Structure formats: structure tokens, C-alpha cells
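One protein chain omitted, others in place.
The letters A and B name the chains in turn, as written, and every chain counts its residues from 1.
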Amino acid sequence: MADVAGTPGGNLGGANVSDLLAPLASGEGVVFLILALGVVAMSVVCMTRRNPVSAVMSLVATFFGLAGLYATLSAHFLAVLQVLVYAGAIMVLFIFVVMIVNREESTLVSLRGIPTRLLGVFAGVYMIRVFAGIAIPAQAPGPLPALSDSFGTVASVGDMLFRQDLFPFEAISLLLLVAIVGGVVVSRSARKESDAVIAADKRIAISHLSSHDSPAELSEVEETSAAAGGHH
Amino acid sequence: MNASETLFNLRLIPLLPFLGAAVLILFGRRWKREAVLTVAAAAIGGSALVAFDAFFTRLPAVAEEGGLRDVVWTWMSTGNLSVDLAFRMDALSGLLCLIITFIGFLIHLYSAGYMEHDPDYPRFFAYLNLFCGSMLVLVLGDSMPVMFVGWEGVGLCSYLLIGFWYHETPNADAGKKAFITNRIGDFGFLIGIFLTFQATGTLRFSEITSFATAGSVLTAPAWLGMSNAFWIGTFLFIGAAGKSAQIPLYVWLPDAMAGPTPVSALIHAATMVTAGVYMVARMHAVYVLSPAALAIVALVGAATALFAAVIGFAQNDFKKVLAYSTVSQLGFMFAGVGTANFASGVFHLYTHAFFKAGLFLCAGSIMHAMSGSGDIRKMGGLRKLTPWTHGVFLVCWLAICGVPVFSGFFSKDAIVAGAFATGIFGDDLSWVGPTVGVLLLLAALGTAFYMSRLYFLVFSGPTRADAQTQHHIHESPPSMVGPLVVLAVGAGLGGLVGVPGGLFGHPEWNLLGHTLETAVGPELDVPHNTELLFMAVSTVLALIGIGLAYTFYGGGYRAPAQKFAAAFPGFVQLVRDKFRVDELYGAVIIRPLRKFALALFRVVDRVLIDQILVGGVAALVDVLGRVSRAFQAGDAQRYMAAFAIGAAALVFFATRPTVPSTLKVEVSGTTVSVDASRAGRASPRGLTYAFDFDDDGRPEVVGLKSDARYTYDQAGEHTIRVTVTDPRWHTQSKIKRKIDLSAAGERK
Partner (left out) sequence: MPTFYYLILSFVLFLIGTTGVLLRRNALVVLMGIELQLNAGNLAMLTYSRALGDEKGHVFAFLIIALAAAEAAVGLAILVGLFRNRQTINLDEANLMKR
């Protein structure tokens, strides 16, 4: 070993770069390359748009690209799920919220506390660099294990979910339930409800007033309505 | 359990007054005066009953074996030191218990009348009860630490009661003066305790007594050629001098008269101030081992007796005269115990408790009658106006003067005769006994003079009070007169328990001496002729003193008194100013201390503490706050960034190859062998080590081994750099060390 002080930036762990890049020339490699570049490009676009609608749209594109990548990994069921849940459900949710709060930002990035935040980004870069050190193999890797025909199908994943991993499955369904209830509670307007209560009290007081015309009882009625208001 | 461990519920004796104090402090404010008095008197009365029961029915059977003992619990146990919270009653502590509970009870009753109009009635009785409890702990304590608890407790109560009317500054100041002066004494007492433990290894009185024999370590020279026993005795006496108001620490007692008169009677005459005498008697076994220490005790006591008596000549405040009289009488007691005549010292303590309590209560009664004024220049002729008080005062006056048959005669005589007859001082210090005796005789003459002066000026002749005060003069209520009469009986006849029966061929007549023998050793054997001689001499001296006082003051200020004052105006003024000892202390001790304290305040407090410590800490907190506020920005994104940074730091430290903080290098000649493995641990996970010995950037030795050898061409300074790489993570650590080959080689 001539150079033990090698770093990931230079000679990747001692492996030959051309060896590592060779698989990209195959048919599979081209598909991966197209999908990967698409995903990266779309996600960068998503994170840099001022207009939220275009951000959401590029995110949808990212998810489609990811679904394709999942398929190349023989994860067919998850690829379908990715399209259904992310592109179908979650993104629709985002679109709705964009409709409610449709505001274009004047500035992309707030400068408040920017040194800390930038340092956080660099910390992320550092971690990726270290992890890449183990992800990238020292020499060209061998072939992947052969898979059964049912790998990644609905039947096989479902079998696993409902037999071995039933408890996490049920737990996550409970989490979804809690999230639904939480979403309703948080987004419900508290003021509207109290307005409704006050309005109902007023209606009751007015009906009382209309049935008693004598002014002597007026103050008493007001007290009653005040008490009713305080009660709610 | 051996015989000396005879159990009895001694703890009840101090516990009852403590309970009374607690109840009164908690609830007394809302109660009627009668209820407060009932609780307070019942607490001390119940304590008295238990004490009398223990002393008269239980103690005689076991007095020879060390008395009654009651262990409450083990207070502290550490190393060689084991202290029980335990009480012991032998003849000595039992006698003190009786005095404290009995006179304490009488004074509680008296206070009911005296404090009738005081708004702080419950507080007063709570303090009184607290005092009685503490005093009983002091007396009954089985070991020095327990005694010290009581010692501090009575000091606290004394402070609280002197400053009872704290709304007026002089009273509060007097309390502080008493407390601080006592602290000086307590310092000596504590040193004495430490020395005792160092020398004997125990703090229990009974064990100290049996340890203290002539051949023990106590008699061995310790410091400056003096024995352990001398230093223990001297330091303990400093404590005793503080508590019992001896030269040079007596200055607090006259000022302590600022407190209510029943307090003066109970604390500053009958009980607390005698604690020092009690302590010396308690430690008698150690004192007899050191004649030098005893000589100090005796000489200081005798000097105090005479000095305070002289000051008493010229005081014009009723209670001040009595206060100096107390200092003087305490000097008598110390002279008694200081001549190894312990029984007589305790005997005088006992008689003094009665007649001095009686005198103080008379003072209270008269001040009550005189609308609160204690100036004897404005009194006179009270014999007819307050007949009961006059009768009691008469008895107590004769007792303190040492007129035969009255109690003071027997006890004072026992001390004086003992001072001349004692053989404890040996040949070197043989002058001490007679010197003490002569001083005491002079002091007895002085006592007779100033007490008679007080008596004549207050009771005889026409009254010198102004018309308005005269109009109010009245005898005190029965609740005050009753205790007075009981005390008068004690002062008159109390001495009969200590009759020197040997003179009449009946040694068993001396009940007190006989009883105390088990606790403080046999009474000093005085030859009959000596005893009779000094009885005659002291009687004559007492009569001379009374006669002299009559010629000066009988029926008011007579011509001789005025002539004397005109002839020696400077001396009279000096005595009236108490020899200006307070001023001396002020100039020598207090003023320099104040200046020192002020300097400390300016440098240490203002600058060091306020500015550097307090201000510095504040500034530091301010800076830290400013810094950490940046993190607590309430900005979720910054929190996330901090989280990422933390995670990255964890990754950094977890993936770096571990290296030692310094490189291990062994040198032999020009060959070095380097070990870069972490101390005691095998190198983990196939790390790669690159050794660069000649600092040229190219490693000479590379491999998986963590150690390497290299031989240099020439000696001199070299730098070794080692780079450790983890091939899995592609992370590196570097370490370097400089070596000087020639020096290391020579050292080898």
C-alpha cells in the first residue's frame, strides 16, 4: 500500500474509479442515471422555487422518479405505493394547503441565525462524506444476490406485514388515527366555535326579552344571559 | 449492664421545660396570662419533682457507683469518638439540678407578678423555660459535648433575655456584649474539649475521671514544659471565666442587668453564671493533676473577688451593685475550687444561689415600688414602706456579709479556711494559698462594706425620693413576696446543711460535704484551730465592714462619706467608673478590631466579594446568557441545525481512530521504539499506522502494527509523527512528539 492516507475525495478507498463507474454504461445503468439525475434535479428545483405551486409540482416529479428507482430495485409494491400515497394523497394535501395560504415569498432564505443554520448544512455535508466512505466499496463489488420471483410483490410484502410484523402495522395504524384526530383539532378554528356559542346565548336572551315586555324584568334577564355566557 | 448504668428517666428533667418553651412559643400568644403561667410553672415544677425524686429516693443507693445514667441515643460515632446524648446525675449534678429547678420555680412564680403588665408575657416565659431546660442539659450532660450544648443554650437564652426589651438600643447592645464576651470564653472551652479528647481519647466525665491518675498522659509535659492537664485546665478555665464573669471577661455581667430583674436573679446570679464553677468541679480529677492550673483558677478568682467588691463601693444603681457583688462572689467560688476545695466552692455556689436570688428579687420588688428606678441615691427609708421586702433583704444581707449562723458564713468560711490550709500547691507554689486567703479576707471585708452601704442607703433614714414617686411606693403583691420569703428561709438556714461538724466531733453533721464526697472527692481537711481562727477573723471583718458602712451611710449620706469623697475625688471617680476597664477594652481591643473590620469590609467585602465575586459571577452569567440566548432563539430551524451539528460531532468522535494523548517512546542509543497503541488496549479494527521518524512527510514504517523501531544516523533533536488511519471510515488521527536523542541517551 503506497498511500494509506487516502481520503474519499481522492482515490475512493483505493478502488479504481473506472471500475466503479463501469456499470453505468450498461442498459440498467443508463436507466438509473436518467432517473437519478431527474430526481436530483427535481428535488433541487423543489427546494429553490419561490412559488409554492411549482415547488409542489417538482416534488411530485421527484416522487415519480423515486417510484421508478424503487421498481429497478425490485420493490414493485413500494413503487406503486409511492405513487398512490405520496403523489396521490400527500401531494394533494399539500396542494390544498397551498390554496389556503397561497403566498409567494419575497425572500427565499431568511438571514436570521444564518451562521448556525449554514453550519448545520456543513455538518450534514460532513456526515454524508463520512458515510460515503463506507458506502463506496474498496473494489468493484460482486454481483447482487439472486431474488425469488415473488420478491417485492404485494403478496410477499403483505404476507410479511400481516404475519411477522403485525404489531408495528397496527401501531402505525393507531398513529394514523391519532394524526387524523390531531389534524382536525389543530386546524379547527377555536374562535368560530366560541362565536357560535355567544351567538346562541344572544338568541336565547332575545327570545326571553321578547316574551317579557316589562322593563322591570329587563335587568334580571340581562343577568341571566350574563350567567349563561359565563357558564359556557 | 453494670451498676453504674442504673437507669432513670433523667431525660424528663430537661425535656419538660423544653416542651413548655415549645408550647409557649407556638401557642402562648393566643392564650390568657393565667394559662401561660400555668404551663410554664407546671413545666419547671414537674421537672423539679422529677429531680427531687431522683436525688432523694434513687440517687443515694447508687451514688457510690457513679450515680444515675440515662442514654437517649447515640449522638455521633466516628472513629475513636463516640458520643451519646446521655444524662448523668451524681451528687454534684443532682445538687445543681435541685438549685436550678427549685429557684427556677420560685422565680417563675415571682415573674408572674413582676411581668404582669408586660405585653410580651408568653415570650418571657418561653425563654425562661428554654433557659431552665438548657441549664439542666448543661448540668446533667454525661459528656463534654452534651455539656457544651447546654452551655451554648444558656448563652443563647441569656442573650435573648438580656435583650428582652430589645426596643431600646442599650438593652440590645448589652445582650450582644454578653454574647460576644461569652464567645471568647467558649473558644477556650472548645479548645479544652479538643485537648481533653486528644489526651484521654474520651469525652465522658466518668471516663475522664477514672483516666486522670498521677501517672497518666495528662501529667506528661505537652507544650512549653507544662503538662496536658495544665493546658486542659487553663483553656477550660477561659471558658469558665467567660461564662462565670471572671477577670478579664467579667465586663458583660454588669451590663446584663439590662434584662428583667427575675432574669438577673435566675440567670445572672443563681444558675448560669455558676456554670463555670460547676465545670471546674466536674473536671476536678484533671485539675488536681496540675497545681499550676489550679493556682491560676484560685488567683484569678480571688483577684476578681476583691476587684469587683471595690467597684461595688461606688455604684449607685441597685442592680449594678448586686451585679458586681455576683462577680465578686463568683470569685470566691473559683478561689474555693481553685484551692482544690471543691466541696466548699460548690457549697458557696449553693448558698449564693439562695441569698443572691433573694437580693435580686428584693431589688425587683423595690424597683417595682419605685416606679422602675434603681437609683439608690433616690431611695432610703424603705424599711417601713416595704416591710416584707425589707425583712427578706435583711436576712440575705446578713447571709452575704458572713454573719454567723446565716448561710454565707459557713460557705465563705470554708473557702477562706481552705485557702490557708490547702496543701495542693506543694513547695513551688506554696505562696498561692495564703495569697488567695488574704485577698479573700479583704474581699469579705469589702463585701460587708458595700452590701451594708446598699442596705443603709435603701432602707434606713428618711426617704430621698421625689414626692411623686413617694406617693406610689407600695409593697409588692403576694405572688412576689411569697417566693421572696421562701428564698429568705433558704438564705438564712441553708448553710446548716454544710455545718463544719468536725469541729464538734460530729463529721456527719456536714450533710452536703458528705454527699458531694462521692462526686468531687472528700472535703478539704482543715485543722480545727485554723477553722476556728478564720471563723473568728471573718466574723470580725464582717462586723467591721458593717460598722464602717454605718458610720458612712447609716440613715443616709453622712459626713464621713462626703469628707472621704471630697478628699479623694479622683479615686472615687475612678471606682465609680469601674476602673474604666470597659474604656480600656474599647481602646485596646474593640477600636483596633473595628478598624480592622472596616478595612476588611472595604477591601474584602466591597472589592473582592461585591465587585469581583458577586459582580464577576453576575457578569459571567450575563455573558453566558447572551451567548446561550443565541441558541435559545425560539427558532425551530436553528434548533434543527444544532441537532445536525451535534450529530456530526458524534460521528466525528465515533469514527476517528483512537490514539494515546502522548506517544510512548523508548530510546536506546540512537534507536527509538515507538508505541502508538492506546494504553493497555489492543489496536481495534485493523487500523493502519504510518510512522514518519525524520519529519520529511514520507513515512518510514507503514503497517497494521502499532509499534515500530527506527535507528537514526545521528543524535540530536527529531520529531516523530504518527498517522493512524481507519480504512473502513477513511478517517485519520495524527500525533507527534519531539525527542532529544543526545540528552535521553546520556540519561540512560
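In this section, contacts are C-beta pairs under 8 Å (C-beta built on N, C-alpha and C of every residue); 3 or more make two chains touch, one makes a residue touch a chain.
Just so you know, these numbers come straight off a predicted model, no measurement behind them.
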Check your understanding: Which residues does chain A use to touch the chain missing from this display?
Key -> 20, 23-24, 26, 28-29, 32, 36, 39-40, 43-44, 46-47, 49, 52, 55-56, 59, 62-63, 66, 69-70, 72-75, 77-78, 81-82, 85-86, 89-90, 93-94, 97-98, 100-101, 103, 105, 107-110, 112, 117-118, 120-121, 124-125, 128, 131-132, 135-137, 140-141, 144-147, 151-152, 156-157, 160-161, 164-165, 168-169, 172-173, 175-176, 178-180, 182-184, 186-187, 189
Exercise for review: Could you please point out the chain B residues that touch the chain left off the display?
Suggested key: 632-637, 640-641, 644
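Rule of thumb we're sticking to: only the chains that are shown with their structure count from here on.
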Practice item. Would you mind pulling out the distance in Å between where the CA atoms of chain A average out and where those of chain B do? Key: 77
Review point. Once bound in the complex, which stretches of chain B touch chain A?
Key: 630-631, 633, 635, 637-638, 640-645, 647-649, 651-652, 655, 688, 690, 699, 702, 723, 725, 727-732
Check your understanding: Any idea which chain A residues touch chain B in the complex?
Key -> 1, 4-8, 13, 112-113, 116-117, 119-121, 123-124, 126-127, 130, 133-134, 138
